[in-house]
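Here the complex is missing a single protein chain, while all its other protein chains stay put.
Going in written order, the chains are labelled A and B, and every chain counts its residues from 1.
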Amino acid sequence: MRRIISILLLGIVALGIILTLVKIPFGVSKTKVGKYYIDKGVEETGVTNIVTSVVVNYRGFDTLGEVTVLFIAALGLGAVLSTRKKKVKRKVEPASLILYTGCRFLFPLILLFGVYIFIHGHLTPGGGFQGGAIVASAFLLIYLGSRERRIGERGTKAIESLGGLIFVVVGLAGLVISGYFLRNFLPKGIPNLLFSGGIIPIIYIAIGFKVGSELAGIIDNLGGAVSRLS
Amino acid sequence: MIYYLGAFGLIFIGLYIVLVKHNLIKVIIGLSILNTGINLFLISIGFVKKGTAPIFSHPGLKAIRMVDPVPQALVLTAIVIGVAVLALALSLAIRLYQHYGTLNLRKIREQKW
Partner (left out) sequence: MIFVTLLVLVMLASAISACVFRDLLNALIASCLVSLIASILFYFLQAPDVAMAEAAIGAALTTAIFIIAIRRTKRYEEDEKNN
């Protein structure tokens, strides 16, 4: 009975989605605002990656809210999983030699690649969110390779708070210096150079550190408790 | 057009898993598939035929046909938030398993309908 009701409901939803989809043409430029960003983006922000200029500059306040959502989700995960039990001495089976050596070899390379991605976020594809995810996957490799070592909880929390603080402080500096929040008050420089775009690279590097430490903290919270229980 | 079809299929399968399946982890896998489908749908709305990515990779490049950057910026943050919310849901599932000893939604008290 329940299954029939569910499938009936699903059919209604699918009909609605299909009726919406046939009205939307594929492959045609639809919005004016996207065209404005493409035409004026480079001269207004000094950044050659338009997606970065939309994320950090035109919709920077939106991004601040999203980063806050990320922070609250990580905090909630820590609160849900925290136990009052005493930490038992963990007897973990060490990883095999091949896995350990491979992880030790790959860890600095992946870390370097992640940092490269978020430093060059305003020139090439990439940026703080992607670079942070790559850095977090490097820490996942540590969790696989050498299990007795844990990612320090205090360190991730400190880096995360520092990243958020830099974002807010740079925004408030724009408010103080030239009138509104997240205003690009530094000189824009020449496009296609590393030092260009004013505050955009600074904010994106802060986002990179924040996202990377947050995702690494999530892995540590979820995985650290495994060995405590089993 | 095939992209719309793929996105619609993913949304449909994800909703089916969420509505019909009983296992909590399976439901969360369904949410993840639904999330991917919606992201694919948003990106394919912004696509322009024969367009290039919205990046001026060398100085003399003229913007003749470029895809819409706004949906890409939205989806970029949506993916990262999606993984954090998924982790929160999984931690709640782990807690429920420790408390009730089962992942079956029908057997967990106060969850029947």
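Everything that follows uses one rule, which is that a contact is a pair of C-beta atoms (placed from the backbone, for glycine too) under 8 Å apart; a residue touches a chain by one contact, two chains touch by 3 or more.
Given the structure is predicted, the values throughout are model-derived calculations rather than measurements.
Although it is not drawn here, the omitted chain touches the following shown chains in the complete assembly: A, B.
Here one chain is not drawn; of A:Ile38, A:Ala73, A:Ala136 or A:Ile199, the residue touching it is A:Ala136. Subunit A residues in contact with the hidden partner, per the touch definition given at the top, are 49, 51-52, 117, 125-127, 129-130, 133-134, 136-137, 140, 215, 218-219, 222-223, 225-226, 229. Annotation for subunit B: contacts to the undisplayed chain at residues 2-3, 5-6, 9-10, 13-14, 16-17, 21-23, 25-26, 28-30, 32-33, 36, 39-40, 43-44, 46-47, 51-53, 55, 67, 72, 75-76, 79-80, 82-83, 86-87, 90-91, 93-94, 97, 102-104, 106-107.
As a working rule, only the chains that are shown with their structure count from here on.
Separating the CA-averaged centres of subunit A and subunit B is a span of 16 Å. Those residues of subunit B whose C-beta lies close enough to touch subunit A in the complex are 1, 3-4, 8, 11-12, 15-16, 19-20, 44-49, 53-59, 63, 66, 68-70, 72-73, 76-77, 79-81, 83-85, 87-88, 90-92, 94-95.
In the complex of the two chains, the subunit A residues touching subunit B come out as 3, 6-7, 9-10, 13-14, 17-18, 21, 24, 26-31, 33-34, 37-39, 41-42, 48-51, 54-55, 59, 62-63, 66, 69-70, 73-74, 76-77, 80-81, 124-125, 127, 129-130, 132-133, 191-192, 211, 214-215, 218, 221-222.
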